[in-house]
Structures are given as structure tokens and as C-alpha cells.
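The complex is shown incomplete by one protein chain, all other protein chains being positioned as in the whole.
Letters are used for the chains, namely A and B, taken in the order the chains are written, and counting of residues starts over at 1 for each.
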Amino acid sequence: MRAARGITSRAHPLWLAYILHRISGLGLALFLPLHFWVLALAMTDPARLDGFLTLTEAGVVKLAEFGLVFLLAVHMFGGLRIMALEWLPWSPSQKSLAAGATAASFLIACLFFLKAV
Amino acid sequence: MTTNKLSVTIERGSDAQEVFEVPAYDNQTVLDVVSWVQQNADPTLSYRFACRVGMCGSCAMMVNGVPRWTCRTHISKVLKGNAVTIGPLRNLPVIKDLAVDMDPFFDKWVGAEGVHHGALTRDDPIAPVDEDSAPRVEANAGIECINCSVCYAACDTVAGNADYLGPAALQRAWTLLNDAKDEGRLAILDAVSGAGGCHNCHSMGSCTLYCPNELDPMSAIAGLKRETARNFFKRGR
Partner (left out) sequence: MLSLRLYMLQRISALLMAPLVLGHLGVMIYAIQGGLSAAEILGRTQGSVLWFAFYGLFVVAVSVHGAIGLRTVIHEWGGLKGPVLEAVMWAIGLALFALGARAVWAVTFAAGLGA
């Protein structure tokens, strides 16, 4: 569609914050059913649950976990940012707020990663 | 500079483009370039303008993929090398070449209750307006909109959601909500709370970034969200 390739210079901080929020939300929504299903194995097939949990020791899975924690943190801070700018009397300095939210999420994800290895 | 040629690509029709060689001048707006093409190269080129001084809001186009008021955009600001691509405004149906149908834009303006809701008659005394009151300051921040539809073209939410009223209409609703002489408070709050209302906005801020008059529709929409949320708790719906 013509309109879809219309705007070439979207890469401003607020648009990036928007797309990050949407992608992280999508990612979490897709991961949740798997997450729930694996946990429910505790009831139906405990041995298999342990099998899955051993998997988390593998390097690739660790990296994926890091990604998921990052998605969760980024979505939460991004969401708090949105509510702050919608509901609180805010100043135009929300660009730095957006940057701060990303930084904080990254910090938490890094902390998780460091503890995990 | 005067001997140079600009390579101007103009989008025409659904997938057609045409490249024109246009002489470069020291003082030249994007609208001047388009006008040169129409007057000297192809008289069938359709586009729209009126005032040429940034007041009427009729000459907005996509310039290198960015929505701009072309009469106040110097060509040197947007040239890549000596080339530029000009297309019709995004998010609106194209009539021909660079002229788009602005009807959806203005229909949504009315749909957001962007009309005056008066309660007084000509026999009533003129109500004084306190220029320094907080609501008036809020309203003043948004009233210089020229209806150019640049924000509407910049908005990805408009692109994905046909019902969404868009930044300009919602900003007007916000200015009226803050206008001491406007009596349409409930009508406005209802209009901006519907399926196409302010709650569809994702605060991506392209409207505020590209507004040629440096208005801030995103903050105005945030104001509407705040008011409707407050009203939600008060009225319970």
C-alpha cells in the first residue's frame, strides 16, 4: 500500500517508544500460552516439567529468557510512561522519560542476566 | 546555483512516478518547484494551493516521505543531493496527482464536535474572556491550527484505523472544551469517547513533531484522555 511506505522519517524517540511497546506486548502475548502450558505440567506430567526446567540451563534458552524479561520490563516501564503522560500534567521532557524507561528496563534485564550466569 | 538543475520526482496515480528537471534558484520553495513543473513542463499536473504564506492550509504534500506545508518549506531544506520526491498527502484519498480529497479530514473535524456550541443570543452582553486563566491558556495553545492535515498524514494510528478522528479534530475538541464561551462540554466528551475517539491515540507524537505551526496535538489529546477518564469516574461510564 502506498500509504504504508509513506513516512520515511519515523525514527523519532516517541515513535520508537510506541513501536517498542507494541512489539514487546505482542511478544509477551504470544509467549504467555506457552508459559501457562509448561507450568500446568506440574499437574499433568511433573517429570516433563523438570525436563523443561533443565532446558533453562542451556545458553540459547538463557538468552531467550533474557529477551522475555527485557520484553516484560520494557512493556511495564513503557506503559507507566504512557499513563504518566496521559494522566499527569506533564512537560515536553517526556522524550527523556521515554529514554529513561528504556534504560531502566535494560538495567533490570541485565541484572537478571548477570544473576543467571 | 542558478545554473543547477533539480531532479524532481512526482508521484502520479496509484503507482506511477514522473521525473522532471527543474532549474534551481536561490529562493525557491517546494511549492515553487511544483508550480514550475505545472507551468513549464506539464500543464496537466494537478495540485492545490491558495495563499502561499502558510495561512490557508491547502498546499500540504509528502516531501521525501514527510508531510510538509510546501509553500513554507525551502527546497534546500529537503533536497537529497539535488533530488526530491513529492507525493500526495498520506491517509487521504487521492483525487489526481498531488491533490487529495480532504472531505474525510473535515468530516472528522465535525465528528469530534469541532463546532461552536453557543448558549447566548445577540441580545446578551458579550461575556468577558480572561486571557490568563488556565483553561484559556490551554485553549490558546491549540487554536492556530490551519487545517493543513499534516498531522493527519503523519499519524500511523490514522493509517491503521479508518474511524480514528485524528490529531487535528481532537485538538480542536480540546480547545473548545477549554473555551469559556463554548457550552458543548458533554457533547464534546461523548464525541471523543466513541469508537474513533481520543482513546485510540498511542502517543507516538508524529503529529506534534511535524505540525508546521508547532502546535502540540498529542498533548491536547492527552488532555482529552484525562478529562474523559475523570468524567468516567464521576459519571460511572
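Operating definition for what follows: a residue touches a chain if its C-beta (ideal position, glycine included) is under 8 Å from a C-beta of that chain, and two chains touch if they have at least 3 such contacts.
Worth saying up front: this structure is predicted, and the values here are computed from it rather than measured.
Within the full complex, the residue among A:L26, A:L63 or A:A103 touching the omitted chain is A:L26. Per the touch definition above, the residue from A:L63, A:L88 or A:L111 contacting the chain not shown is A:L111.
Annotation for chain B: contacts to the undisplayed chain at residues 157, 160-161, 163, 193-195, 197, 199-200, 225, 228-229, 232, 237.
Listed for chain A, the residues touching the missing chain in the whole complex are 22, 25-26, 28-29, 32-33, 35-37, 39-44, 46-47, 49-50, 53, 56-57, 65, 69, 72-73, 76, 79-80, 83, 108, 111-112, 115-116.
One rule holds for everything that comes next: only the chains that are shown with their structure count from here on.
One simple way to say how far apart two chains are is to compare their mean CA positions; for chain A and chain B this gives 34 Å. Listing the residues of chain A that touch chain B in their complex gives 2-10, 12, 14-15, 17-19, 21-22, 82, 85-87, 90, 92. Those residues of chain B that touch chain A in the complex are listed here as 11, 14-15, 62, 64-67, 87, 90-91, 153-154, 156, 159, 202-206, 209, 216, 218-219, 222, 225-226, 229.
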